[in-house]
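One structure coming up, written as structure tokens, with questions to follow.
A single protein chain has been omitted; all remaining protein chains appear in their positions.
First chain written, first letter: the chains are A and B, and each begins at residue 1.
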Amino acid sequence: MRAKNIITLLTDFGEVDGFVGVMKGVMLNILPRAVIIDMTHQVPAHDIDAGAFILNSSFHYFPAGTVHVAIVDPGVGGKRRALAVQTANYFFIAPDNGILKFIFEHERPLRVFALANEKYFLRHISNTFHGRDIFAPCAAHLCAGVKIDEFGPEIFDYQTGEIQQPLVGIGQIIGNIIYVDTFGNLITNIPGAMVLHQSIEIGLGTSIISSISRSYDEQEHEPLALIGSAGFLEIAIFRQNASQRLNVRVGDAVSVKFIN
Amino acid sequence: MRAKNIITLLTDFGEVDGFVGVMKGVMLNILPRAVIIDMTHQVPAHDIDAGAFILNSSFHYFPAGTVHVAIVDPGVGGKRRALAVQTANYFFIAPDNGILKFIFEHERPLRVFALANEKYFLRHISNTFHGRDIFAPCAAHLCAGVKIDEFGPEIFDYQTGEIQQPLVGIGQIIGNIIYVDTFGNLITNIPGAMVLHQSIEIGLGTSIISSISRSYDEQEHEPLALIGSAGFLEIAIFRQNASQRLNVRVGDAVSVKFIN
Partner (left out) sequence: MRAKNIITLLTDFGEVDGFVGVMKGVMLNILPRAVIIDMTHQVPAHDIDAGAFILNSSFHYFPAGTVHVAIVDPGVGGKRRALAVQTANYFFIAPDNGILKFIFEHERPLRVFALANEKYFLRHISNTFHGRDIFAPCAAHLCAGVKIDEFGPEIFDYQTGEIQQPLVGIGQIIGNIIYVDTFGNLITNIPGAMVLHQSIEIGLGTSIISSISRSYDEQEHEPLALIGSAGFLEIAIFRQNASQRLNVRVGDAVSVKFIN
């Protein structure tokens, strides 16, 4: 597989300071025909897990050969390495801090390289903005035809991160809220396939939900459960912010009991 | 008219979760040369009227043949239909819930089709994210040359929505605030042409304004009235947020008295 001219950007840089615009300038300097797509720049500051979740929900909708750049990077300028990763269909450019944990878990074949060849960096490297100085130019050079093994040595001791799996017991699953979206919908780490076609009772805080709805509007005013767009069990309230109304946050427990 | 390769996106999805990035990935998969422009993704959640207002203020500035995708869609996955609409100069892709009400009111000729042909959807259709699974791929296929009547049957019973018109009496107009912009400027539903070249007195809450200004800086510290960029009477305060300072919101009444 060769890199296409499509680059996606996922960061916690926000859209206020011009950081993202600068990265695009750097990339257009190297590859004028680059098609640069913003995945999000509003990952909560320093929240590597949220960045990993969003990346995992989105990367596979892009054309094969797309270069995905994912930067949530509290350790910028310190000892953490920078990575270029190749999977069957995509490339990833990111700091080595676990933001690619779902890629490392699920994608095969998988090759991981350290970004070490300064030839592909900007000439002056700051200690605070590797998005501009290292990640953006390397992504653009990759799209421009540089082979991934030219960026640095292949490595095997990258940070695999931690993936919180639901506990599956006899007649019961205990999972967690792993993401809260813009609408306040609560996404769990329980795969939809585990709970469909069964009689169940879902517990979240003091709420009990006893069926899986097909859509948000099947139930008004009360919490409902459905299979969300990323394929996981999701708790929502029609036209309301379930996170706020139920006072539920990332990490909170969700239980599913199977009823005979 | 044939569809151009320009697609605009107007949603209430926010820019946090990567939903919009995913839609762009889906479209680039179908039409790599698509030029995708964000109109806004910050329509207040579920606020169909605000989405309709923004769309109506903006669509006609784009080249003929542009495909405008407008998604504020609390009923996603439920019984509401999805639409493809053709007017003299543009195409629109949207849920059938009134978000196109100004298009239906003002544009002629007008043809409306239901999006029903699953050949142009993603293979797996979620019940929560039709932006990704239905609207994005249909928009891209339309740009790629699929004829609009291939997406589904022509329909005539679409939701026309409700347009709040000002009440015009003898020597007086009663209108409403229909939109508050980022700067806190208050946009009414009173066409500028109705109030220009006349002696008037505008009443809004406890404020009285007795002339139409040409620009925001003609008056300092006090509320002023002018004809806004969409052609409607607008109330503002120079360098201040009029909505906050006057405690005025969408729906509040505005009166215009004509003075002899």
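Everything below uses one rule, namely that a contact is a pair of C-beta atoms (placed from the backbone, for glycine too) under 8 Å apart; a residue touches a chain by one contact, two chains touch by 3 or more.
Quick caveat: nothing in here was measured; it's all calculated off a predicted structure.
K.L.:
Going by the contact rule already stated, which one of B:Asp49, B:Asp73, B:Glu107 or B:Glu234 would touch the omitted chain in the full complex?
P.N.:
B:Glu234
K.L.:
Where does chain A touch the missing chain, residue by residue?
P.N.:
Residues in contact with the chain left out: 13-22, 24-26, 28-29, 32, 45-46, 74-78, 126-129, 132-133.
K.L.:
Please output the residues of chain B touching the missing chain, sorted low to high.
P.N.:
The list for chain B reads 6, 8, 10, 15, 35, 37-43, 54-55, 57-58, 61-63, 66, 181-183, 214-218, 226-229, 234, 238-239, 241.
In this section, only the chains that are shown with their structure count from here on.
K.L.:
With chain centres defined as C-alpha means, what is the inter-centre distance between chain A and chain B in Å?
P.N.:
Their C-alpha centroids are separated by 31 Å.
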